[in-house]
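A single protein chain has been omitted; all remaining protein chains appear in their positions.
And now, chain A:
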Amino acid sequence: MIRVEHLQKKFGNSEVLKDINFKVDENDVVVIIGPSGSGKSTLLRCVAKLENATSGDIFFNDTKMTEEDHKLCELKGKLGMVFQHFNLFPNLTVLQNITLAPILVKKIEKKEAVEDAKYLLDLVGLGEKAGAYPHSLSGGQKQRVAIARSLAMHPQLMLFDEPTSALDPEMVGEVLQVMKKLANEGMTMIIVTHEMGFARQVSNRVLFMDGGHIVEENTPDELFDHPIHQRTQDFLAKVLV
């Protein structure tokens, strides 16, 4: 579904991503871990076309996304993204946040969009919040709305950039719960996270990044229990205390 080949990204003179290669197939749940500044967000943002790659190619269903004039909006929500800071639209209600893109982009009837939105709100456990504005929600609730908003476009692939790291600890669980549900339903996902237990439970592949490289890639059990590279071992020793 996604194929990344020799991806390189520079900001000015600093090379943030160096020769990145990986593949994501349908129903894969790929987790990316690594220390701060290793390039995880940048990689996700390149895949989402929020950043333009400096060189190399990214294919989404065999469409070459790395062409300069290929615009993100042309994907029409086929590739959903959930951000660390939610980025809900504060001027719209929860329901309007979710129905906006289906109505504007997919030209779905409003009634149908509202029905779908209500179904999705129930799915993330926020059925009664349809009329609320984002500012009245807790962080965990905001993130669940953000997930529902992405799902409303029925994406083929969901990207998550540290979806729980801006949350109070007691709210992390409710968001991870929703993501687990998605994984079980076969949603293809790429997740950047520091939640190692969760990574192990949901993923079928883990990438460890450091210094702009993918240092190691393996099944979660192998990578967490038998890391091959020294840098992976050091990182895991630090986070798995």
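The definition used in the following text is that a residue touches a chain if its C-beta (ideal position, glycine included) is under 8 Å from a C-beta of that chain, and two chains touch if they have at least 3 such contacts; residues count from 1.
FYI, contacts and distances are computed from a predicted model.
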The chain not rendered here carries, per UniProt and among "Thiolase C-terminal domain-containing protein", "Lactate utilization protein C", "ABC-type amino acid transport system, pemease component" or "ABC transporter permease", the name "ABC-type amino acid transport system, pemease component"
Residue among A:150, A:188 or A:203 touching the omitted chain: A:150
Looking at A:90, A:131 or A:169, which residue reaches the missing chain? A:90
Missing-partner contacts on chain A, residue numbers: 48-50, 72-73, 75-81, 83, 85, 87-91, 100-101, 104-106, 133, 135, 146, 149-150, 153
